[in-house]
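Missing here: one protein chain of the complex. Every other protein chain is in place.
Labels for the chains are A and B, by order of writing; each one numbers its residues from 1.
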Amino acid sequence: MKLSRVSRQFGGLRAVDDVNLEIEPGEIVGLIGPNGAGKTTLINVITGVHPANSGEIELDGQRITKMKPHEVANIGCSRTFQIVQPFPNMTVLENVSAGALFAAGAKNIRESREQAMEHLEFVGLADEAEKSATALPLAGRKRLELAKSLAMKPRLLMLDEVNAGLNSTEIDGALKLIQAISDRGITLILIEHLMKVVMSMSSRIVVLHHGKLIANGTPAEVIEDQSVIEAYLGRRFAEKMAKEKNGQMT
Amino acid sequence: MLYLQILLNGLLLGGLYALIAVGFSLVWGVLNVINILHGTFIVLGSYIAYFAHLYFGIHPFASVIISGSVLFCLGYVIQAGIINRVVAAPVLMTLTLTFGLDLLLNNAMLIAFTADYRKLILTDSLGSYDLWGLILPLNRVAGVGLAALLTFGLYRLLRDSNIGRAIVAVRMDREAATLMGVRVNRINAVTFALGALMAGAAGSIFSIIYPISPINSGLFLGKAFVICILGGLGSVPGAMIGGIALGVIESYGALFFGPEHSTTLAFVILIALLIFRPTGIMGRKGYE
Partner (left out) sequence: MKKIAIFVAIVALLALPYFGNNYIVRLATVMMMYSVLALSWNFIGGMAGYPSFATAAFFGIGAYVGAILQANGIFFGAAWFAAGLIALIFAAIMGRAILHLRGHYFAIASLVMVEVLREVVNTNDQITGGGMGMNIPILKISVEASGMLFYYSMFVVALLTLATASWVYHSKLGFGFRCIQQNEAAANMLGVDSTKYKTIAFSLSAVFVGMAGAIYASWVNYIEPPDVFDIFLTIKPVVMVLLGGMGTVFGPIIGAVAFLALEEIVWRNFLTIHSAVLGLLIVLLVLFLPKGALFFDYRQFFRGRKK
């Protein structure tokens, strides 16, 4: 996927500001940044919920800048929501089969249910298939989101805070799942607050601050990057740290 | 001169229209309820004025107090006792509910007062005044003045009183208001009651201008729809601007297309606005 000079404004606010980014197939890219940096907005821009005001977005050479959300979904680009959004009056299985039916081209409802069941087994929710989606605990609903996204047979999957609100055992489970998804050859963009998770999972990290892309590199590079430290900790603290470091060196 | 006279008529009409819409808009904006009863409330206000004038000789401008208080109480009871139970339900439910309540109340009025048009004729009419060739119907001017006063009163109430602030807080963010200790159910009831009060007061003022009959309720309701879409929801200035805009549009529409088309014109404008600019001419974000 390739983003060139993508911007999105809300009124006077530039929520996404002139972002250039290329992602290779099969990568796991961590997308981080302080609260309000525009991470979720960037996802919304890519998926066509809030289309870009300027710039171009391509997926495998295909221009998706002006596509509607359902079109983006149909060409293999899916996402999970920070706040999970299952269809409340449907069973877990029905929720997942919707993804298989509308985005992955299942021929009929029966086939979509079969596919959905496979994905539920993959995320470990097979026993819950006939339960109402709202009956699941938070960790279960996050898995349901994953299964829904996978049912869409995506090439690119954007995971918006799949670990938020989970305890450490649940996070370990989720991480194994994410790794397994990546092993299937699906390109992943991870939005994460937990630095530990991003650092260990991502092959590359991209940092947004005030809508601008301020750093792009391997975890090790990014953590050393002056502007990232500033963005997270504030300028004064960053300068102090830099000074201490220099002091140690000399 | 003709155009000026029509502008003047339009402005006067608009002042009254603003009063129709201000309560309706308040209820819609704060409670997210379309109050189909609003038109019937206005007619009820007119009947109160009519009978107060007939039996006690009270001037309709004075009976604003009576009709306003009666409708306030009625509105409070309806919201607290009935609508509050489903106020958070989907649009379809609340809309259907107020429609049902409207059928009940309107039918009751039909039985009590019949569908015959009644007219309140003032014995001491103010007549009209000639202002450099422009004719000013003074009763209507006074009515508009009173309407403006009432609208301004509501505006100040919402801005400056504690209850008004609580109402605005509920409109902005219902859940946050609950957390801050606002008793939302009570505020709902007061809001609805205030909307009814404005309708009742409007009814009193209209009693000297329009013939009175339960069948008129739909007409008033239609106006309220259009004004809210024109001016945007939930704010007093929005309702005023929407009302005046509709008054002027209808007056000129009547001139160019004939009076029988002015309502259609208003509705066509409404649909066009909804299609192309659902946030109103003020451009405020609607409460979807």
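FYI, contacts are C-beta pairs under 8 Å (C-beta built on N, C-alpha and C of every residue); 3 or more make two chains touch, one makes a residue touch a chain.
Values in this document were obtained by computation on a predicted structure and should not be read as measured data.
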Completion exercise
In the whole complex, of B:Asp130, B:Asp160, B:Glu175 or B:Glu260, the residue touching the missing chain would be B:Glu260
Handout entry: Chain not shown: contacting residue from B:Leu11, B:Ala62 or B:Leu101
Key = B:Leu101
Fill in the blank from the handout: On chain A, the omitted chain is touched by residues 47, 49, 68-71, 73-74, 78-79, 81, 85-90, 98-99, 101-104, 108-109, 148, 152
Practice task
Can you list, in ascending order, the chain B residues touching the missing chain?
Solution key: 28, 32, 34, 82, 85-86, 89-93, 95-97, 99-108, 111, 218, 222, 225, 229, 260-261, 263-264, 267-268, 270-271, 274-275, 278, 286, 288
